[in-house]
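The complex appears here without one of its protein chains, the remainder shown in place.
By written order: A, B, C and D. Residues from 1 in each chain.
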Amino acid sequence: MNLIEHLPVLQVILPLLSAPFCILMRGHMLAWAIAVVASGAAFAVSLSAASIVADGATLTYAVGGWAAPYGIALEVDAFSALMTMIISGASLLALIAGMASIRQQLPEEKQSLFFAAWLLAMAGLLGISVAADAFNIFVFMEISSLASYVIIAAGPHRKALGAVFKYLAMGTIGATFYLIGVGLIYLMTGTLNLDDIALRVANVSDPHPVLLAAGFITIGLALKAAVFPLHVWMPAAYNYAPHVVSAFIAACATKVSLYVLFRFDFTVFQPNLSGHEFQFGHFMMPLALIGILFGAIVAALAKDLKRLLAWSSVSQIGYIVLGASMTSEAGMTSAIIHMFNHALAKGGGFLIAMGAALYYTTTRFSNLAGLGKEHPWLSGAFVVIGCSLIGVPGTAGFISKWMLVNAALEQGGLGIFIIAVVVFSSLLAVIYVWKVVELFYFEPRPEGASSNAVVVKTPEKLLFMMVVMLVAAANVWFGIFPGEPLALASQAASMLTGGAL
Amino acid sequence: MVEILNIFIMLMLVITALAMVSSRHLFVTVMLSGIFSLLIAASFLLLDAADVALTEAAVGAGISTVLFLGALALMDVEETTRGVRRIRMVSLIVVAVTTIFIVHATFYMPAFGDINAPIHQHVAPWYIQHVPIHMDIPNIVTGILGSYRGYDTLGEVFVVFTAGIGVLSILGDPIKNRQHRPAHNRGLRHYLIPRLVGRMLIPFIILFGLYVQFHGEYSPGGGFQAGALVAAAIILYALLEGEDKALQVIPMRVLYIMMASGALLYGGVGVAALLMGGNFLDYSVLASTPVAGQQWGILLIEMGVGLTVTGVLITIFHAFAARSNL
Amino acid sequence: MDVATTLGWLAAILMLIGAFFTFVGGLGALRMPDFYTRMHAASLTDSAGPIFILIGLMLISETWLVAIKVFTILVFLLITGPTASNALASASLLAGNKPGLANDQSEAE
Amino acid sequence: MLWVELYHYWVFAILLMIGLFGVIAKRNLVKKLVGLSLFQSAVFLFYITMGKVDGGTAPIVGMTDSTDVFSNPLPQVLILTAIVVGISTTALGLSIVVRIKEAYGSIEEDVIHEKDRAE
Partner (left out) sequence: MIIQVVAFALIVTMMLGLVRAIKGPKVYDRVLAVNMMGTKTVLLLAVLAFIDDRPDYLDLALAYALINFIGVFAVLEFFRTRESQLVIAETDDTGEASDEAPGNEGGK
């Protein structure tokens, strides 16, 4: 048996089939171990797949041995390899770092169910990333969504329930919109395989239903991806989820929806519907620009670290969409590399929020003052990650902003306006990051502030700090040597936009 | 002829849906949604989707009603707020615009039932032609579900599994929840006649469920429908005899094992195919001839589906019932 | 279906009778003045309708297996229908609803 | 008879509208879930509708003559999966509503917002 050949399917089934074992295990530590091992295995698979596809190759896999339009195909190319790396990496790191936090926030008897749901969420996201079949994407989208609802609802505060319900309602509307879109495409082309659709959609009897399908798919996925006016479910969901879940979900969940959106739009619709690049760009760009500013402003007004990070995500997703809405190769590269860099920065940010909550029980600003003196390493890591969020040179965030500005310059007069917005929002980012830094370093610890709700065991603390340092270092490393992810991103971008030419 | 029947049924569907959304009494809404399920299932059958109709009947009219009622037993059945006028206006505009777009596009769609539409020309004929050759079973839907698109069905099983552990995680373990409640729960014991008849029917429902499970390759049915039927029988038992007795017959531990083992059985068949030199879920390598392999594969995965669905649905029912002290 | 044979004619007549009962039952359930009378109409015809219609279908079945299946459906309907009606009526009575015609007219529309 | 051909699609559109309105406009959480399942049912109907072939029959071979035309089996397969997804979502949603009722004492969104704000 040649393992390399089976990489695409192993990517999904390793975590998927580990989930049932989690609930069969009585001990919660065992369930945690299974989750870590499965995440690690998925990460290893994604790394080896990435090394194969980095030069533009595509791994395809026919599940069940049935060839493409009849059976379900899986495909790993540079874009999906990058996504699988983000997802499994985020899961692995969050799980390792989150042991103490999980113990703090979840009752012991619920933990094995929690880890099973976690694995399912990850497997769902991985399944979307490697799928090459429109309906298969829907199925795995639902696995990941349902599992995400479960792990978010595990949050200890009752507001988590309201947040999850909103997420569930909007997420299901989004998924169903996507399903309608897929149905319309299927009605017009008779196939569900993405490559086959791309071939056949050019010859449909009438473009109207396909345009409607494009609309439904775009809106449905934008709902799931929390693109600006449809983001209302996201801040609350991120805010009230267990801290470890925020770190994982914020790093990858919305990006996977964007991945599907880009993949669909750039490979299926844009090459085959005349003028669709224009429609896509002009529909998405205003939303992206408003989202960037709106998210940053609300973040700057936030009074809670997790809330700040959640709203900053609205803004950062705006950057990704902005890059894509230029429909150029450079723009797309910036969008994809920003997915990676933002996952690093935002995942790291929520990890630090988790650490702060571990020591001080809450993430409210009134309770976090003086963290810098008591926990210098943690707040130091936040400074690095904050710089990456802003886009300070030498951090990963700078790379994507730089690419974005370069791409905008190609756009002529409009580009100047875009750059102005980007610069302004970066200033806003400076404000909100500075607010936290000031709090950490320049304000004294208030009298009687609560702290240390749980006794953090030394090995757990060590693991946690190790991961935080690793993420902070990665933010710097990929700011200075962006080689590998950038190669994957530009490979992916040229593949996506190559079809559009 | 059948189309004309369907026109009337669809008309009733729309009326029911309107009444469902406009009624202020939640119990009425749930009753109407039961009717909606019956009607839409009849409509599915008129549109030649026998398997889907069976599923909708088992799920919509049976399980879904039970779940809604189980949840409603815990809450006010009356809607108290009308909501903000502005929101109602905005949503009305949103849905109106959506509808206009859809209706506009319908004029450009292939005519209803046209055999020359691309949907009936491209992939589907291949399935109809090849299911008898590749796996030699009469029900083409089962063939596609189990083999050609078996990976989707694996996903479906895991969706159900996720729902099961999700409800358990959100509502908590039924056994633990029951310990806090008074033990006056004896089911429907004071209804003598229904109880006798109900008890008599339970074995028949389970028998029919097994028939649907193992006859799914020849007639409408399969693991999911069978699982829903068997679960419905157990739920009926719980309603008649009380939760405690039902939990004695099938304890939670067994339900956990059912949920996990069904999913693992399905995945295991796929992995076995992988180990025996085929692709994941390629049943052809499982037996001496590809056709026999396919048949074995489909039989096994359908059993996995049935196990998980039965386990999950019973678990979900218990989780709700333990909260509401049904 | 083959109406030329005696069996076919018999089946047709039975089914028409069944259809008539069904319709009348529906009418009764709609027009009767209170819950118990409505239930009376509905549940009586819920038994009579299936008996005639399904026996009619049995007569035109092509194979024995089909006829047995139809018969099974009939048996189940005959068991479950009255049971459900009984349970519903007793539930309603237990909840304190008295037959409307007995003492007040407010239910009559 | 254009309207007969389009009638099925229009029923889908109307049901979709009613369901979507239920989810967005209704403030009662159970009502929202009912709207959601209505919304999904509309899509199921759409898929099954487009799989129908004139004069076709259910795609089960062997029970009838082999000369029969069969309706498209693929949408049916997809919808089987989608129905399962739908009931799973409903069950999960209901369990969250039950918890909300326990935590807030109400399932009306407005009341919940008020209580959240009061904190």
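FYI, a residue touches a chain if its C-beta (ideal position, glycine included) is under 8 Å from a C-beta of that chain, and two chains touch if they have at least 3 such contacts.
As the structure is a prediction and not an experimental result, all values here were calculated from the model.
Q: Going by the stated contact criterion, tell me the shown chains that border the hidden chain.
A: B, C, D
Q: Considering the complete complex, identify which of B:23, B:177 or B:261 is in touch with the unshown chain.
A: Looking across B:23, B:177 or B:261, the contact with the absent chain belongs to B:23.
Q: Among B:236, B:255, B:307 or B:322, choose the residue that contacts the chain missing from this document, as touch is defined above.
A: The one listed residue touching the chain not shown is B:236.
Q: Tell me which stretches of chain D touch the chain missing from the display.
A: Residues touching the hidden chain, for chain D, are 57-58, 60, 63-64.
Q: In terms of residues, what is the contact footprint of the unshown chain on chain C?
A: 1, 3, 11-12, 15-16, 18-20, 22-23, 25-27, 29-30, 35, 38-39, 42, 46, 49-50, 53-54, 56-57, 60-63, 65-66, 69-70, 72-73, 76-77, 80-81, 83-85, 87-88, 91-92, 94-98, 104, 106-107
Q: On chain B, where is the contact patch with the chain that was removed from view?
A: Contacting residues on chain B, toward the hidden partner: 1-2, 5, 8-9, 12, 15-16, 19, 22-25, 27-28, 31-32, 34-35, 38-39, 41-42, 45-46, 50, 53-54, 57-58, 61-62, 65-66, 69-70, 72-73, 76-78, 187-188, 191, 194, 198, 201, 204-205, 208, 211-212, 219-221, 225, 229, 232, 235-236, 239-240, 324-326.
The rule is simple: only the chains that are shown with their structure count from here on.
Q: With contacts defined as at the top, give the pair, A-D or B-C, that has more of them.
A: Pair with the higher count of C-beta contacts: A-D.
Q: Which whole number of Å gives the spacing of the CA centres of chain B and chain C?
A: Measuring from centre to centre gives 29 Å for this pair.
Q: What whole-Å value do you get for the distance between chain C and chain D if each is reduced to the mean of its CA atoms?
A: 31
Q: Just the number, please: Cα centre separation of chain B and chain D in whole Å.
A: Measuring from centre to centre gives 12 Å for this pair.
Q: Check each residue of chain B and list the ones that touch at least two other chains.
A: Where chain B meets two or more other chains at a single residue, that happens at 102, 107, 109, 117, 119-120, 123-124, 127, 149, 152, 155-156, 159, 162-163, 166, 170.
Q: Mind pulling the chain A residues that touch 2 or more other chains?
A: Chain A, residues with two or more chain partners: 135, 139, 142, 146, 149-150, 153, 186-187, 192.
Q: For the complex, which residues does chain C have touching chain B?
A: 76, 79-80, 83-84, 86-87, 90-91
Q: In the complex formed with chain D, which residues of chain B make contact?
A: So the residues of chain B touching chain D come out as 3, 6-7, 10, 13-14, 17-18, 20-21, 26, 29-30, 33, 36, 40, 43-44, 47-52, 55-56, 59-60, 63-64, 67-68, 70-72, 74-76, 79-84, 87-88, 90-92, 94-96, 98-99, 102-103, 106-107, 109, 111-115, 117, 119-120, 123-124, 127-128, 131-132, 138-141, 144-145, 149, 152-153, 155-156, 159-160, 162-163, 166-167, 170-171, 218-220, 222, 224, 309, 316, 319-320, 323-324.
Q: If we count contacts the way the header does, which residues on chain D are in touch with chain B in the complex?
A: Residues 4-22, 24-28, 30-31, 34-35, 37-38, 41, 44-45, 48-54, 56-63, 69-81, 83-85, 87-92, 94-99, 101-102, 106-111.
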